[in-house]
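For this view, one protein chain was removed and the others were kept in their places.
Let's turn to subunit A:
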Amino acid sequence: MESINAKYVSQKISKSRWRPVSHSSLQQADIFATGSWDNEDNKISFWSIGSHGSSGVEDGFEGDPQLLCEHKHDGDVLDLQFLDQDRIVTASSTGAVTIFRHHQNSQTISVSQQWARAHRYPSDNAPCTGVVCSSPEIVTVGEDGRIIVFRADQEGVIRVIDNADSSTIHAVTYLRTTEILTVNSIGQLKLWDLRQQSNSPSQILSLSGDRVPLHCVDRHPNQQHIVATGGQDGMLCVWDVRQGSTPFSLMEAHSAEMWEVHFHPTNPDHLFTCSEDGSLLHWETSSQSDIPSFLQGGRNSSMTSRSAMAPAGGNQSLINAWLSGDSSKGRLETTHMLPSQTLSVNSLDVLGQCLVCGTDGEAIFVNRQVPV
């Protein structure tokens, strides 16, 4: 495993996201945005990992990320997403949802639009905990159990689902263009069909055992019915939302809360998770291959090979391409991506071969040669 350097940035990083690259160009990821938390003055910042081909160094860490520009942010940045090439949306602990615009020519940031008290209690602010966008639509969720739909460039709110949940909604993601999926702190996944006018979910899924809060959710890029979640107990669950109301497979991943889970956008046999226990894991399934993984060559050394734990009452063991097809051929490898134990890894993002993550140790790690 080639080494991966830490860049200390004097702020605890709560979110880090790659700027999307256009599909037409074969560009590698080069700019990412970060948000901070737990500071008296929080910031969002844009960083660049430098142009490629400028240096002849072959290592995976040519240079430190360079700060391009930053802007003050009111409240902790609890979530951050790129709306398009120039704009990001942030979810704040003050309950505000803000769109920032990054002016590339002058390397400045300005506030493009803000909904100041989008999430709130009757007498107090409620933190907005998650945001997801599919330009120009933006969906946010918060501790107040509301789901709110906005449109960029439109002042008001498009739709509010009040009391969508009696507990905190921790994360939201799109399942289809008109369907979203939320996870909450009593361990439920809820599907919402935005075309319906009703204020109740179209489906509720949950674990059969304890109601462990779920913190993150991500959808398989190609197969829209496969969803991965992570929760307070550090277990990685993979669900099939078409069938049944319980997860398909459960895997012990981390020893503390799992903060983010991401399928690799173009190579979905790879999954990445990060956790409060300070580790970042790279999960890889080798689907239809009879060659044991250690003979496949060219791979980084994996630490342990973990198999899926049989869920209570279920009979799936190893999974193949995340869902059990032919269970005897399935293989699952996990690799630690950070060199040593750090404070909590709060966020990660992966694009192409580049991975960026941010920690509570006020460090950003960038790896440009992720083996996918």
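By definition in this document, a contact is a pair of C-beta atoms (placed from the backbone, for glycine too) under 8 Å apart; a residue touches a chain by one contact, two chains touch by 3 or more; residues count from 1.
Here is the rule we go by: contacts and distances are computed from a predicted model.
The listed choices are "Nucleolar complex protein 3 homolog", "AP-2 complex subunit alpha", "Nuclear pore complex protein Nup85" or "M-phase phosphoprotein 6"; the UniProt protein name belonging to the chain that is not shown reads "Nuclear pore complex protein Nup85". Seen from subunit A, the chain kept out of the figure touches residues 6, 8-12, 14, 37-40, 76, 78, 93, 121-122, 124, 126-127, 129, 143-145, 163, 165-168, 184-188, 190, 200-201, 204, 206-211, 213, 232, 256-257, 276, 340-344, 360-363.
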